[in-house]
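Missing here: one protein chain of the complex. Every other protein chain is in place.
Let's turn to subunit A:
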Amino acid sequence: MPEEGMEDSKGGEERPKWNNKAEYLLTCIGFAVGVGNVWRFPYLCQIYGGGAFLIPYLIALVFQGLPLLYLELAIGQRLRMGSIGVWNSISPYLGGVGVASMVVSFCVSLFYNTIVAWVLWYLFNSFQEPLPWSQCPLNHNNTGYVEECVESTPVNYFWYRKTLNITPNMETSGSLQWWMVVSLATAWSIVYICFIRGIETIGKAVYVTATFPYLVLTIFLVRALTLPGAYEGLIYLFTWEILKNPQVWLDAATQIFFSLSVAFGGLISFSSYNNQKNNCEKDAVLVGVINSATSIYASIPIFAILGFKAHTNYVSCLNGNILALTNDFDISDMNITVENYEQWFDSLNGTHPSRVSDLNLKTCDLQTFLDQSASGTGLAFIVFTEAVISMPGSQVWAVLFFIMLFSLGLSSMFGNLEGVLTPLHDLKLVPKWMPNELFTAIICLLLFLMALIFCLGSGNYWLEIFNSYVGSVPFLIIAFFEIIAVAYIYGIGRFSDDLEFMTGHRPNIFWKVCWLVISPLMLFVVLVAYVAVQAQTPPTYAAWNPDYVNFPDTEVLPYPDWVFAICVLLSSVPVISIPLVAIYRLICCMSGRHSKDSLHNDPNPYANEDYVVERARP
């Protein structure tokens, strides 16, 4: 156990501190609450039947999420270092866990800020009348609308063509889309300005970015509940289905895990700036509960708005049919309405069945429209934007929605980037002459340049790959090693002593059982199940190809071999550092006693060991 005295004298530099507890809590909450709470959780509720999904979700929160969260906050606070330093302190053989955390945070920062850039692009475009995704643009000789837009929808066209300018497959890389580069530069500039003075500026920024989403969600809640069709959408959320699908447990466990943002190293960094005598148990429970509560709170307006969208689509489908019938049978204008459509249809079908069938009327079923679910970017940029067009005052709602998504994304980016910067500081890779601001700028610039790959025509396909392969299995592996390291290698006894020192009381039996048995077991099962499910699904992706036979359906293409190799690399390279560092340390240990471990605090240059021994002689 490192001595207390050495902790603050890391080369004489004082460790930054949070201004007050609120900033620390808001930063952790902001990190945990991200865009996934808004666009992944409601989707899972929808496909598994809202009420039923909550049970495995809450179970996973209590037995897997909270113990992991408490563990990370506690070790960060006690050992007062970033992820690499912490794991090196616990056991030099497990230093690879910290390196893996840093690499994974680096990769996630790359694509996560690209999503923030997309949100910014939509935000910039929301200040127009009419909204650019509400109508199709004219083709070049003004004779009609652009064909690609007419075949799909204006919303799809704006997302796939005007925003991404997506290529028909992954092999075609396309060129850099300058408007995307501009948005990405803006996103990274905003991240940089918040990181300029480290947690001093982050702490100020989170007052806005962590609280604003709640304000917007409340506004949307009030507005959405007054929209027609909201009730049908909410009923959908609160249906109770039997837990027949075992997949629901896997999805609940992975959702809570990724939602809490553990294993990034960011939480360890944030809590390392804390006072040692801080009750991290309360913090952990608070952050975990608020994160889940936000997910549930966010799904209410989301579902109400989805219900409204389904209702709008249903009404316009019916109106299309009504117009066709009215025109063909020359019935008086507006005699057939949405209410009496059924009776008219039955009577006309009875008297002139062949004529009615020639009209090719669409079957309009509200349930089918309600069943159309979407998650991720599809929910935000296609489904929600379509719903916003039908709401009066669309610009206001669009601006509010995208500012909310931007705040959510930005506050999560703080944690992602912190998981990269703090370990680098701890590794003393920063030259002494370089001020922190310059170092942060260099890292931000490097990440921006590397993220330009997502601004290519095929960028969205690459982002999906990063999201599925980097943002999933490596985290599960890291978290598993984290909990094994603390529970078994560091020792639950020592850990309990540390917790007693920090919080004033030993952890109760619930935490101990979770750390020793339940959480590692759950993590292991989830990891194996996740890998098994991934291995069974063929590696394919959905491509947007206007020349496809079934356009506007997306074309399902298999990954090319070289892309699949990259996917495997992305999953394995971050975690390969865990065994590599262990082996390296073993070799060093076996070959010589004094391994140059620069990760321990520099020995005090004024501590002359020989002199001490001499003095001790009587």
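One rule holds in what follows: a residue touches a chain if its C-beta (ideal position, glycine included) is under 8 Å from a C-beta of that chain, and two chains touch if they have at least 3 such contacts; residues count from 1.
The rule is short, and it goes like this: contacts and distances are computed from a predicted model.
The protein name that UniProt records for the chain not on display, among "Protein transport protein SEC23", "Collectrin-like domain-containing protein", "Ribosomal RNA-processing protein 40" or "Exoribonuclease phosphorolytic domain-containing protein", is "Collectrin-like domain-containing protein". Between the chain not shown and the residues A:Ile331, A:Ala374 or A:Ile492, the one that touches is A:Ile331. Which of A:Ile47, A:Leu176 or A:Ile190 touches the hidden chain is settled by the complete complex: it is A:Ile190.
Screening A:Leu138, A:Val513 or A:Ala532 against the full complex identifies A:Leu138 as the residue touching the chain left out.
Considering the full assembly, A:Glu437 is the residue among A:Glu147, A:Asp358, A:Glu437 or A:Asp553 that touches the omitted chain.
Contact between subunit A and the absent chain runs through residues 12, 120-121, 123-125, 127-128, 137-138, 142-145, 179, 182-183, 185-186, 189-190, 192-193, 196-197, 201, 326-327, 330-334, 435, 437, 605-606.
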